[in-house]
Structure formats: structure tokens, C-alpha cells
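One chain of protein is taken out of this complex; the other chains stay put.
As written, the chain order gives the labels A and B, with residue 1 at the start of each chain.
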Amino acid sequence: MSTYRWAAGYIDDGDRPKIVTSRFEYEDSYTLERYHATGGYDGLKRALAKAPNEVHDEVRGATILGRGGAGFPAGTKWGLMPADKYPRYLVVNGDESEPGTYKDRLLMERDPHQLIEGCLIAAYAAGLAQVFLYIRGEMPLAHERVGQALNEAYAAGYIGKNILGTNFSVDIVLHWGAGAYVVGEETALIESLEGKRGEPRLKPPFFPAAIGLYGQPTIVNNVETLSNLPWLLVNGMEAYTAIGTQTSPGTRMVAVSGHVNRPGVYEIINGTTTFRDLFYGEEFCQGIRNGNELKAFVPGGGSAPWFTPDQLDLPFEGRLVGAAGSMLGSGAIMVMDHTTDIPAAALTLTRFYAHESCGQCTPCREGGTWLERVLARVVAGNGTPADLDQLMEIGESICPGDFPHAANEALGLAATPFPYKMTTICFVGPSAYAPVHSALTLFRSEFEAKITRRNSIPVAAIHSTPAPAGAH
Amino acid sequence: MTATDNSPAPGADSDAPPPDPNAVQVTVNGVPHTARKGQLIIEAAADAGQYIPRFCYHERMTPVGKCRMCLVEADGGRGPAVTVSCMVPVAPDMKIETESPMAKRMQEGVLELLLANHPLDCPVCDKGGECPLQDQTMSHGPGESRFVEEKRHYEKPIPISDLVFLDRERCILCDRCTRFADEVAGDALIHFIGRGNSTQVMTFPDEPFASYFSGNTVQICPVGALTAKPYRFKARPWDLDEVESTCTTCSVGCRTVVQSSRDQLLRYQGVDSDPVNWGWLCDRGRFGFESVNSDHRLTEPLVRSATGLVPTSWNAALAATVTLIEDAKAAAGPESIAVIGGARGTNEDAFAWARLAHDVIDTPNVYSQMGDGLPVGILGMPRATINDVASATTIVLLAPDLKEELPILYLRVRDAVEKRRAKVIEFTPKQGGVTRYAWKSIAYEPGTQVDAVSAALADPAIAAQLASGSVAVVAGRANLAETSAATVQALQTLLAAVPQATVLPAFRRGNVVGALQVGMRPRSGGLDTRGTLQAAADGKIECLILVGADPLADFPDSDLARRALFGARRIISVDTHLSATSDRADVVLPAAAFGEKSGTTTNLEGRVTTLGRKVTPAGTSRPDWMIAAAIAQGLGVDLGYRSVDDITDAIAAMVASYDGVTREALASSPDGIMSHTPASIDPINPVSVEIGVRNSYDFRLVVSRKLYDAAVGTATSPSMAHLAPGQSAHLHPLDVERAGVVAGAEVKVISPRATAVMRIEADPTVLRGTVWVPFNQPGGNVGDLIDCTAPVTDVRIENL
Partner (left out) sequence: MARLNDDNVRLAQEIIGRYPRPRSATIPLLHLAQEQEGYLTQDAIKHVAELVGATSAEVLGTATFYEMFKFEPVGKYLINICGTMSCALMGAEELMHHAEERLGVKAGGTTSDGLFTLEHAECQAACTEAPCLQVNYRHAFRVTNADLDTLIDDLRAGTLDGEIPAHGTLARVRQSIPADKAAGVVTPEQVGAPAWFPAKDPS
């Protein structure tokens, strides 16, 4: 059995260690009963038997890289809080909305107790006095499952006052969003949780660990990150780091979508699995659809610069992927085969980020929409040759200097590594540019072809010409 | 000095300043510069002579880093990084590049993006010519935008309040106005609405931006998105002439520039005076120029004839004035003459009038308060400055609603609470603007404030707070329908218990402190305003001289004011506008108004600042001092004043508290010079008041001012006249029921004096058992109910 109808999208195939998806095979995986039957809350009990700093050391030693996108180690993040400032808060980032990404939704829908247990372990270890579990608004099923699990866990004495008879007391408050991608950015999440518009805060100078929710030290951790903690506490640091590589231990949930034969969410071994394994491996996607050629892929969520077959043998390892000109981000890979209309595909992403701009800073608000408008014109066949240079120049106003891109042998391009400079407050503006830059750098001839076509249209007809078909 | 010489020459080492722990060495565009620890890069660069372009940054508000115009490259040791100079502080050895190729590329890029959706309608925009977007596009931008797509479109402009229009197409979403509304004014009635490219500044659909401070948003808007109704399309910036001045609408003394074109006042803008107004103005002060330009100005002298007041020449009017004074003197001696007023003018006006009254006419009956303040002796108490209040650990308010009466002081107090966590202990008969920021808001029934203060002092938490640091008391008249002695007694009780406390007098009238200090106060045995009005009512005043004073509107006890004007045998009125009071005068002399005369003024702290003259006085009107000098001349005395400067010099020379307040000193101190507490002011003797018990069917009357009322400054400003809320009787919602009346209905309010008819409003900010009525509202008559000789006023409320 490799797929479960109650966990649509998740694929359990091959013989790999499972850290966070171990209960997905059970239809009732979200119940306290099943959780108990499968070792649930043992991690919390182990944690409570230790001193908080011992638990923190264990997490630090396991190098659990943040699964939200930035990949910052959770244990290190916890250690960034000022030693003398209390109270501290934990905000759980369940606002998953990066294009291509989904794993937090599954973890919340399928194993909410695992997440709750992870929250409790984090709160205990880092001295976090209240937990706010922020779930994306458009995920009512996750909301219901987590809500039900919280109610059960309160009743069972896992949450609240004097947890399991100890002096550890913490509330977990279920909070829900209302549809804004940018709120997935941790400071925007905090603003949103304060009841405001989800506009990211500038960092530096201040990071949430020092000045966060209500101005207090705040840890913002991703759902998947926290879901790793129960297993870690039960199995120990050594068992955790035995999986994957030294710099990228453990497993990761990765969603592979687009033009592959078996798109799905897989829990893969971190650091070693290559993109080729993922796309062509029997236990994974089993090749490109219809035997087509792979043209390009987005390796780390919609914000990531694109790769081409030249990068297939890179492993799923952040530093290597960064050096190759992109990022792993939130574990989302979107695959394009040779039939793909590259400019049109880029437009879907640029449109997304332009639409999701919070609007507070100029380059993103104005630049994102400008990119979208020009690109849409080009895709519709109404572009001019100057438009292509202009797209890059608008992008430079958002990301001055060299923008990361992959090497390409056929084009004679060497890689420009991550990261980029940006004139914006957060990464939404650069993310609107990333697909434009990648597509134009790697597939400029496809844009030029659209321009040539436009040049054959009488000028008077430009504005009345219906848009040609889009991506297909 | 040689290397072996290690015994320093006398004074040599002490000449070298010790290393400043607050100094941070940086370079700005390669030039070494010493910045202050914690200073933002944008400020440090400015100190080093490098102006970094900016839109959202405003030195009086929290930086937000939204516009991205101020991006520079800064290298703190890890290589040059894109840095938001308005949010990141300097660090040791930081290399700041404001003009590197990268910095220039970013600045040009941001400007081009800002212009993408900007309509570029500069030729028809009020801001054109003084527009930061225009200016910085010229200095830092690419000069044009390649944006050829369709721009954002909105209905434009739309009124967002009675005074302010919004053009959303011009808006660059810098968050200045919205931040001001929330962070500075505390009136978050405008806000960003929508998201991304369709973000706009808006109010809630049916809740306009009705803030007393709305005009500031127009001033700080870096484009022409916000425009003020009174100024729209009135002038182009390059046609405006301006002079720095001080607003005298109230006694805070905000610094302004007064701007005019073609000899007409067109706009006041706030000037950032660090100890006073931080650049802000209230709307009443900002838009009061309309009243100077008003058709209701007195433009020529008037004398009474058989048919009423008729225009005449200055010579004739002055001769008539002199005759009135001489006749009065002849009839009953100089003590039968009284002068009320002086708070509206300059120090020079008041000084000339004080000399005329005391030295020429020789009357002791001179006063510049209108029965709405506290005894002049409060000026002799240890004085607090506005900064003392704003930096105090504890701020005690025994004062009227600062938001209504001294709006910019309210902003400073609010800032102290919000930014500095100062604790406010408010004693008040009615909740007001400060209440929501108060640590303790202690409501008291009129007359019982001494009990409230005593009880508070006995509260351990309050006592501990008062003992925990500096204490500044703002003291003024919170209720015009009660004796000032009740507040004085409470103040004395407080000061006895908190000896380190200092006092800021919340006297409201523009230059009342200056007038009092330069001599517009009774000489020994003289009458104050109430005494004068009483004497006049009793037929003992042969000549009543009103200098910018309108007892019918301003004196709380209207009946006494009316009887006084009826009883005074001769009345001389010097005023800018014809009022109900001047309408009863025998001679009316037209006075120059704000912006039409220069001089100095003294604010409630005792700070002396200059007033600038920008336009010629309306008609033949003259400054008060000139009128005083001319009358003195007519009475045979040459005061010796040929110019304002002569009097400024005379004040510095003759008035001890103005020692050192010279023209030279003022010219080099735009924030003003502090006058000293006048030694000659009599201390207030301990007072004690007996307040009768209120009959449980009665309500105790509380009367206080709203910012907008029927005073000439607002009543003759077309943009503001309709903002006065009108007279109504406010009862606590539970008392509405208890009184057996209905909110919204007209009722009779019956005092021992009179019956007034007004509408009832249910108002939870009113203390139970009291009724609050705003003072001096258009068509209002609450003054009829007030007996200024009674300690408090109790009223009954009945259905019609």
C-alpha cells in the first residue's frame, strides 16, 4: 500500500525511515486514542523528566533545520532569546501557503497530537509561557482536527495547568488566519496575531527572538519543525542525526508537483536524496509524464530560482543548492516538461507574488505589479523587445546587483549563488522577480519568440487582440 | 610636547575632552564623522552633511522603513550591505555610503517605482513647488518613469473630514499620516485599507477623520495627497512669503510659520520646537487665519451716536476715548476705572496697557483673566516646563481636559505615557481625552477635589508612585461652574504632601501668563475681573475698558457680565471683531490681529518667544500697544514707545521676571527664553472651601470648554465655525433614566439663577450625579445658570 485515501497526496513507498509521517497509515491517526497507541506523548514525558536546558541541548545537537523555508536550526533559534527577558512566547507557523508547498497541512490534519506534543516540548525547553498555534484560514479541516486534538489533550492533562503533575503549565491557543500569503513570514505572522495587517517587520535591527509578539521574545517555529520533536525526544539525538547528513540531518517532507508521473508528498532522507532520485526513482515520482523531457524545475517553492536538467544530481541539501543558485525553501518542487510555455509559467508565479504583496514597501508593491503587467503583455504576444530588458531592470530595482541563477552548460552560464540583495522589507518582492529572472536567463529565446509574433500584428490591433492560449 | 615630558603642562590634559562614551566613529562617503551612540544612520549622515532622501521617515515618529527611499550601503565589518538608513543605528567603524553606485541605483529605482502610479499632475497640485516627491525626483531620481501601463485610478479628491481632502492617486503610501493619526494623535481614524497594489489610505465608511490634529497630516504628507480645505488652490508655494511666529490660540505657544500671499494670510505651518510643540499644531490653531481674514473684522473706529455705533476717524475716536476716561476720573476718581483683558495680545501690548492703566490712569483695577483660571499666585509656585511634565515619572492632572483646551500639551502628555510609560494620575469631574491614558483617573464631584486628592494620597499605591520619582502637576480650572478655591485647596494639599512637585499652570488664554507677568494684574487693593464686574453691576464703575475681552462670551457668570455691562457708565472696547460686548461700548477701537503685528508672547511655562508680522492690519486697525500709547498721549503722558522694539526693550529693563529677555537673546533662541517667576506675585494663602451637600434630586453642574466653540477665532473661521458641537446637557446614561428624561429630548435645566432649555445627551464619560454642559457654544446660554459667587452650582432637570 503506498497511498491512503484519507491522506490524499501523501505517498508512502519504499523503505525509508519515517519521523513525522509514521502515523499517516492509520485512518484515525488524528485521534488521541491512536496517538496513545503509537507512543504518543512519550516524548513529552521524557522531556519533563529532564531539565529544560537538557532538552534544549538535545534539540540543538540534532540540528533540526527550520522547515518553513529559511532552514535556520531550531535549537540555535531558541538560544537567541535574551536571557533575562520574560515572558517568552511560542508562535507556531501553520500558515503554509508557498506555491508548491504542502506538508504542514497534512501534518495538522493527520497528526495534530504530534504537533501539540512538539509545541509542549519546545515550550518546556525554551521557557515559552504561552503558545499560539496559527493555522492558515483556508485549512478548516486542519483547524477542526487540531481543535479537536487540543480539546482532547486539555481533557487528558497534557496542556494547561500543571501538565502531567509537574510545575510545567502552558496554554496552547488555536488561532486562524484569513488568507494572506505574506503572513507566513514570521514577523508578518506576529503582526497578524496581534490583530493587525500582516505586514512584515523590518529585520534587522530586531528579530522575533528578541522583540516579537507584544514586543516580547518570541520563537516562531514551523509545524513540520515542531513535529520532529516528539520522535527526537523518544529516539534521541544520535538516532536523529544518523539519518541524513551532518549538515542536514533527519528527514524532510517534500511535495513534488507538476509534470511527473506520480506527484506526491514524500518524507525523504535529508541531505542525500537527489532531484534525479525524486523525479525518476521508482519509490518517488517514477519519471516525467508521458515520457516527456524535463525542461525545468523549481526546487524550493515558488520563490526559488529555477533549475534545469543540469542540476538533477544535486542532493536535497541547502548549502549545495544555495551554491548552485537556488534554495530549498519549504520543500516544494514543481516540475515542467518540454511542453511547458515558460513565460506563461513564470507569469503564474509572478502574478501570485504581486497579488500577495502586502503593499507596505515601494519596490514590492509597485515593482511586483509592474513586472506582472509587462510579463502578461509579453505572454499575450503584445510585448516589445524593450520589455525584456525592462523586466530585468525593474527586477534590479527590487534586487540590486547579481541575482542568483543556476549554471547552464548549453548557454555557457556559470552559477550565481544564493542569496540576493534586496531593497524590500521581506522576500515577497524578490520572489515576484525570481521566476522572471530565471525564465529570462535560462529561456530567453521563448520570450523573444513571443515578441516576434507580436511584431507581425498590426499596431492598431494590439489592444484588441485576445490573449493567445496560456500555458498549454 | 616631547615624549619624555610626562608631567603635563597645567591645563593641557584637561583641555582634551575625555573620550565621549556616546561617540561612535563612522565614515560617511569616506569622510570620518563622529556620530552618537544609537543614532540612526539617516541622522548621522545629515549631521555629516549628507542628506539621504526619504519619504516615510519623520523625526518625530517611529521609523517604519516602508518607502525604501533612504537605502544606503553600510559596512559594519561584514562587507557593504543594503541598509535602511532610517531604521538602522550607526555602529562603531561603520562605513556608510550614501552615493555609491549601488546606493544611487537603489534610490533611482525606488523613485521610478514611486512615480509609476503617481499621476504627475504637479501643475494642478497644491504641493507642487514644495513637494518632497518632486524635489527628490529632481535631486535623486531618474527624472522619468518608463511605466507605460495603466495607472491606479480612484475617485479624487474625497473629503475624509471637514478639513482634509484625500487624493489617493497621488498617495505614495508612506504611512506618515496614518502613523501620525495612530501614534501621535491617538486618533487611528485613517488607516491602510486593502492590500498590495490596491492598498489605500481610508477612513471607515461613516467615521470621518475627525481629529483635532488632522491638519498635521497635510503638513507632513510628502506628496499632494492630503490637502486642507482652507488652503486648497489658494496659492502656489513660490508665491508664499513667510515669517516665524508663535501661535497664541491657547497658552501652549506652539511655534509656527505664518504664510501669506498678496498681503493675505493663507496658511500656518507647525515648526518643530523641541521644548514645546515638536512641529505639531492643533486644527484650531492651524486654521485660525481664516478669522484674521474674516469679513467680521473691525476695520475702523466706532463711536456711539443716537443711532448706535457709527464709524469715525481715529482722531475722533481717541478724543472720545480720552474724554470718557477723563470724565470717569472726574466723576469718581481713578478707582472707578477698570481695565480687563490683555491676554489676546503680545507682551508689548499688555505692558503698554499695564502702564497706561497703572501709571497714567492710575487705577489699581487691572486684570487679564476672565474668571476662568486660577489665582495669579499659582505663577509663584515652583514652575514646571512642558518638558518637565513630559519627562516626569508621575504627571498629576488637576486641570481641564487638555485635549480640548491645550491640545498640544495633550499630545506631549500622551506621548509621555505611550512612549515613556509615564504614569498619569488624573483628578477630573468628567472623563476626557487623557482618561484612556491615565494610570489612575479619579472622578470627583465638583468642589470635592480636595477630598479626592486626600483620599488618593492615602492610597499606598498612589503614594508609592508619587514618591518614586519626579512629579509634575498640571493645574487649571476644570469646571467653570465652581469656585477656583476648590482646585487651589486641592493643589495646596497635594503640594504639601509631595514637596518635590512642580506646577504647570493650565491657563488657557494665549498670552495670559505674559499679560499677568508684565503687569496686567491688580495693584494692591485693586479689583480682579469678577470684582470689577460686580462693582460695575453695582454702579461703581464709571469707565470699563475692555482690551480684547468679551465678558459676555468668556466670563462664566453671564448674568453678572450682563449686569456689569449695563451698570458700567462708560465702556471702551478694543477688539479685533465686533462682539456682543463691544456692541455695547461707547467707543470701539479696532485692533490688529495675529499675523498683523510683531512682538513677543509668554506661554504657560513662562517661555518668551517672538511673534511675526506678515500682513498689514485690517482696515485702519492698530496693535493694542499703539492704541495704549495714543490714549496715554491724549491723557498727557508720552510713554515713549515708538515701536514694538522700544517696548520689548522696556520690558527687559523694567520687569524683573523678563531680565535678560532681550531682542538679541530672542533672535538667537528660536525656542524662546524662559522668563522668571515674578517675585512681586503674592503667594496664594491657604484656602478652604465649604461645599454644601447636593440634594439627591439635583445634579451638580460641570461646565468646560470644547476645542471648537463660539469664540471669535472659530466662529469667524468658515472652515471651523460649524465644528462646534452646540450646547447640550450630558448625563450619565443611568442618570438619564433617573432624571426621568429621554436622551435627545429638550429639557429644562434649572439653577437658582435661571432656567435654560437644552437637549439631553447620554454620555458615559459624565460622572453620575453631575451634568456636563460645554461652555460658550453657538446659541448656548449655560452661563446664565452659573453664579460665580457660589462655590458650586446645582441644577434640577425637568421635562419641558
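The rule we apply is simple: a contact is a pair of C-beta atoms (placed from the backbone, for glycine too) under 8 Å apart; a residue touches a chain by one contact, two chains touch by 3 or more.
This one's a predicted model, so the numbers in the text were calculated from it and none came from an experiment.
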Absent-chain contact - pick from A:Arg46, A:Arg67 or A:Arg105: A:Arg105
Identified contact with the non-displayed chain, of A:Leu65, A:Val92 or A:Val170: A:Val170
Residue of A:Arg16, A:Arg34, A:Arg319 or A:His355 touching the missing chain in the full complex: A:His355
Residue in contact with the excluded chain [from A:Leu44, A:Leu202, A:Ile243 or A:Val256]: A:Val256
Interface with the undisplayed chain - residues on chain A: 8-9, 51-53, 56-57, 60, 78-79, 81, 83-84, 86-87, 89, 96-102, 104-105, 124, 127, 129-130, 136-141, 143-145, 147-148, 150-151, 154-155, 157, 159-161, 166-171, 173-181, 192-198, 214-216, 255-259, 263-265, 298, 302, 332, 334, 336, 340, 344-345, 348-349, 352, 355-356, 358, 470-472
Chain not shown, touching residues in chain B: 182, 187-195, 202-207
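As a working rule, only the chains that are shown with their structure count from here on.
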Averaged-CA centre spacing for the pair chain B and chain A, given as whole angstrom: 54
Complex contact set, residues of chain B against chain A: 64-69, 71, 81-82, 84, 87-89, 102, 105-106, 108-110, 112-114, 116-117, 146-147, 149, 172-173, 175, 192, 194-199
In the complex, chain A residues that touch chain B: 180, 197, 202, 204-205, 354-363, 365-370, 373-374, 390, 394, 396-398, 400-401, 421-425
